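Just one protein chain is left out here, and the rest sit where they should.
Chains here go by letter, A, B and C, matching the order in which they are written, and residues are numbered from 1 within each.
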Amino acid sequence: MTDTATHDHSHGDADSPHGYITDKDKYLNRMKRIEGQARGIHKMVEDEKYCIDILTQISALTSALEAVAVGLLDDHLRHCVVDAARLGGAEAEAKITEATQAIARLVR
Amino acid sequence: MTDTATHDHSHGDADSPHGYITDKDKYLNRMKRIEGQARGIHKMVEDEKYCIDILTQISALTSALEAVAVGLLDDHLRHCVVDAARLGGAEAEAKITEATQAIARLVR
Amino acid sequence: MTDTATHDHSHGDADSPHGYITDKDKYLNRMKRIEGQARGIHKMVEDEKYCIDILTQISALTSALEAVAVGLLDDHLRHCVVDAARLGGAEAEAKITEATQAIARLVR
Partner (left out) sequence: MTDTATHDHSHGDADSPHGYITDKDKYLNRMKRIEGQARGIHKMVEDEKYCIDILTQISALTSALEAVAVGLLDDHLRHCVVDAARLGGAEAEAKITEATQAIARLVR
């Protein structure tokens, strides 16, 4: 009788503040793998592996992080920025400025 | 005799297809400076200047280019993407995808 | 009963193949912090924190990784490459080529 269906979502419900939920599992998996890569590099230093091999793993980890960042930025543009654009005005301007600053930090 | 005033705009008229005209002179000046930096580096190689000093100039030039790229991207988001967002649909989606791909190339 | 003390060195003994031991603890601490940052970003995605804030943390993590990479490269040049340079010949050439390739991957 009691319908609990509307509460039967482990995450990504209507309360979700930033709604990039469609890809959430993808990002969680990627971050899980990135954590593993960071632990692997720690272990390589611990075991005093060859420096160049550690650098190769750091490059791989950096690339993985950049891919996450670009993906999040895409989602952000697609949702937050597009929503703000439809409303227009100062809010839209502020969202774009914020996105550009994030891009500038990534590009450096 | 004939009034040529309506043709007397060197740039940035209503026919301008991509309308980032407000900042056009800023970008032209920056690109002018960047061309000068590139010529300067060529000259440094020609004169066999100290390698590390050439690398410093290359880093400066790369930073200047990144600043132009981030500025253009900001303008692009502010105009093309926002306009597309207001129209919505496939056009908006395509514009965001295109912008993200440009960001990915800059971030690498 | 038997004294195993000579094997009771957790790291950095004379058998250490790549001898960047002076800074080993510094690198281990940095990598520990980087692992923490990666876990923090995972948690931010889990909690659906604001996208731009996640991007800020990704930029910080990338910078921390780059600092580790540049530090390792410095150590590598200072030890492996300098040693090879003293021996000279094909070995020195190969070490430089290897170092340059690692730098190219970092610079991209």
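We take it that a contact is a pair of C-beta atoms (placed from the backbone, for glycine too) under 8 Å apart; a residue touches a chain by one contact, two chains touch by 3 or more.
It should be emphasised that the depicted structure is a prediction, and the values quoted were computed from it without experimental measurement.
Within the whole complex, touches from the chain that is not shown fall on B, C. Contacts to the hidden chain, counted on chain B, fall at residues 11-12, 16-21, 24, 27-28, 31-32, 34-35, 38-39, 41-42, 45-46, 48-52, 54-56, 58-59, 61-62, 65-66, 68-69, 72-73, 75-76, 80, 98-99, 102, 105-106.
Panel shows chain C; residues 66, 69-70, 73-74, 77-78, 81-82, 85-86, 88, 92-93, 96-97, 99-100, 103-104, 106-108 of it touch the chain omitted from the view.
Just so it is clear, only the chains that are shown with their structure count from here on.
Chain B and chain C have centres, each the mean of its CA atoms, that are 36 Å apart.
Put simply, the C-alpha centre of chain A and that of chain B have 27 angstrom between them.
Of all residues in chain A, those that touch two or more other chains are 66, 69, 73, 99, 106.
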